[in-house]
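Some notes on the structure that comes next.
Heads up, one of the protein chains got dropped from this complex, but the rest are sitting where they should.
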Amino acid sequence: MARPKAAFFDFSCCEGCQLQIANFGESLLDILNVIEVVEFREIMSEKYDGTLDVAIIEGSINTPRAVERIKAIRARSKTLVAIGACATTGGVNGIKNVFPLDEIAGYVYGGNFRDYETIQTMAVHQVVRVDYFVHGCPIYPPEFVAVLKALLMAIPYDVPDYPVCVECKLNGNVCMYDRGVSCLGPVTRAGCNSWCINNDNICYGCRGMVSNPNETGAIDVIKQYGLSIERIVNKLEMYNKCRELNPHG
Amino acid sequence: MNRQILNSSHFSVERGVIVKARELSPHDKLFEIALPEGKRLHHDPGQFVEVSVFGAGEAPISVCSSPTQGDTFDLCIRDVGRVTHTIHTLREGDTLGVRGPFGRGFPVRLFEGNDLVLIAGGLGIVPLRSLVQYVISNRRDFGKVSILLGCKTPEDVLFGDEIEQWNKRIDVHFVCTVDKADPEWCGHVGVITSLIPEEMLIPERTFAVIVGPPVMYKYVIGELLKKHIPDRQIIVSLERHMKCGMGRCGHCQIENLYCCCDGPVFHYDEIKHIEEAI
Partner (left out) sequence: MAYVVLRKDRFDDFVSALSAQRKVMAPVSRGYNQFEFDEVHSGREIALSYIPTILPPKKYFMPQRETLIQFNSDSAEAVVDFYNMVILGVHTCDLAGIQCLNMVFSERPKDYNYLVRKNNITIIGLECNDYCDKYASCTLMSAELPNGGYDLFITEFDEYLLFHVSTQTGEDIINSVGIFEPANASHMSRLAGYRRQKRSIFNKELPVDSKDIAALFDKSFNSRVWDGLNERCLACGNCTNVCPTCYCFDVIDEPALDLTTGRRYRRWDSCQLEPFARVAGGANFRESRGHRQRHRYYRKFSYPVRKFFRYFCTGCGRCSRACMANIVLKDVLRDLLREHQ
C-alpha cells in the first residue's frame, strides 16, 4: 500500500511543534515508514504543490494572506491536522485579540503599520475544516503519534473532554494547589498525560479548556486557596483568548 | 514484570466472520456473522454482544436477529464512532471480534399465550427485530400480535423489505407512522401512541414491549398505563454504553442496576421508581 503523502506547513507560530516532531529521533523513522513526507521545511528543502493526503498545520491565522493560503492548502488536502496551540486554539497569538487591531498593529509595526495587513488571530478551524486536533504548546509527542494512527485507520481521534487533573491523579502527583501554586489543570482538557506537572511545573492551560468547565466553581476554588482571580484570568487568557470567537472550538 | 496468558479471561474475543454485509441506509449496515466452527451464539432476543475491531476498540451492539435464524446472527450497525466507523469499512469474509451474548433479553417465556404489542421508535426497530422474528418463527405460541413502528421520515424506516413481509402476514398486525411524510408515503402520519390498538385490547393478557429513543418511553408508557396494562407487563429495553458487559466498568449503571447484566430489558415495575432509568 502506498504511504499517504503528508506535508507540514507553518503559519504564525514558533515552529516548536514541528521541532518536536523533527526531534522524535528513531521513532521519526517509524513514522516515515507509514507516511511519505513530501514537504517539511525544518528537515528538508523539497517543496510539493500537488494533492496531499495529509496536511499538518502549525500556527494560527492572522493575516488575509494566511487565510488565502490555508484555504488553498485545505483545497488540495484530503485530511487536515492542526498541531499545537497556535493552530488548535489560537494559542498565545490570541492575546493580540485583547487589543484593538490598529493599536496592536501600531505597537508592533510603528507608524507604518497600515502597510502590514493584519486581522484578528484565529485558530485554523475558525477558517477551514479541521479533521484532527493535536493540542498543546508544544504538542505532546505520544499524542501526535496516537492521532497519526487514528488518521491512518480513518477513524476519529477523540480529544479527552475531561481535565488534566484526571491524568495527573493517575500519575500520583502532588496537587499543585497543595503546594500553594495555582494550576490550570482543573479546567484544561487532558491528553498530555499531565506532562508539565509530572515535571514539577504547573499547567498553563495550553490545550484549551474542557467543553463544559464549571467556571463559577473554579472561581470559588481560587478564592478559597487565596489566589488572585486576576492572575488566573491572565493565565487563562494566555492560551484561550480565541475561544470567544468560537465557543464550540 | 511477569506476564501470564489467561485462558479464561472474559475480555477474550471470538473471531466472527462476516458472511453477508448489506447497506440499509447511508448510515446503517446489516452484517450477518458466523462464529468459528459453526458455533452458535445462543442468545435470547434482546441481548447484546460486544463487537470489536482490534486497534479501533469495542462497542456494544444488540443482536437484531432471532436465535431461530440458525448458525448465524445479524448486527445492524450505525456509523457513529470509532468502532462502528471501522466496522463499516469491513467486507464479506472479514472478521470482527465478538464477546457475549450479554444481559437479559426479552422474557419470551412469559409472553407465551398472551397478546403482544411491540412498539419501536426509530432505531429501536433494530433490537426489536430479534423479538419480532422470534415471535413470527413461533407464531402459534402467542395471542394477537401488533407491531407499531414510528420513524421521523419515511427515509428513516430500516428493514423496508422485511417490514413489507410483516405487513402482508395475516397473523400480525403491523402499522408504521412517520412524523413527516413525503409524497410517496401512504402510511400513517403522527405520534406512535395513536397507533396503540384501542378496541380488543385485554390488559391482563397483553404484554407491551417498547424500544426507542429515551424521549419516547415516558409518553408511550403513560399511554399504555391509561389502557390499564399492568406495570409488570410493560417491557422496555434501555440504551446505555455497556463497556465491559460484566457489571463492573460502571458506564451503563442506572442507579443500583447495571444495564449490561440486569438489563438491557426491564419490566416497568422494576424501574418505575428509578429516576435515572427513563
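Labels A and B are assigned to the chains in the order they are written; within every chain, residues are numbered from 1.
Quick note on the criterion: a residue touches a chain if its C-beta (ideal position, glycine included) is under 8 Å from a C-beta of that chain, and two chains touch if they have at least 3 such contacts.
Bear in mind that the values here come from a model prediction, so they are computed numbers and not experimental data.
Only one of A:Ala22, A:Val67, A:Ile95 or A:Val221 touches the chain withheld from this view, namely A:Val221. Among B:Leu41, B:Ala56, B:Ile87 or B:Val172, the one in contact with the hidden chain is B:Ala56. Within the whole complex, the absent chain has one touching residue among A:Val67, A:Ile95, A:Val166 or A:Met238, and that is A:Val166.
Residues of chain A that touch the chain left out of the display are 30-31, 33-34, 145-146, 148-149, 152-153, 161-163, 165-166, 169-175, 177-179, 185-187, 210-214, 216-218, 220-221, 224-225.
In the full complex, chain B touches the omitted chain through residues 1-13, 52, 54-59, 78, 80-81, 84, 97, 213-214, 239-241, 243-244, 246-251, 253-256, 275-276.
Everything that follows uses one rule, which is that only the chains that are shown with their structure count from here on.
Taking each chain's centre as the average of its CA atoms, chain A and chain B sit 42 Å apart.
Listing the residues of chain B that touch chain A in their complex gives 55-56, 81-82, 85-86, 89.
Of all residues in chain A, those touching chain B in their complex are 149-150, 153-156, 158.
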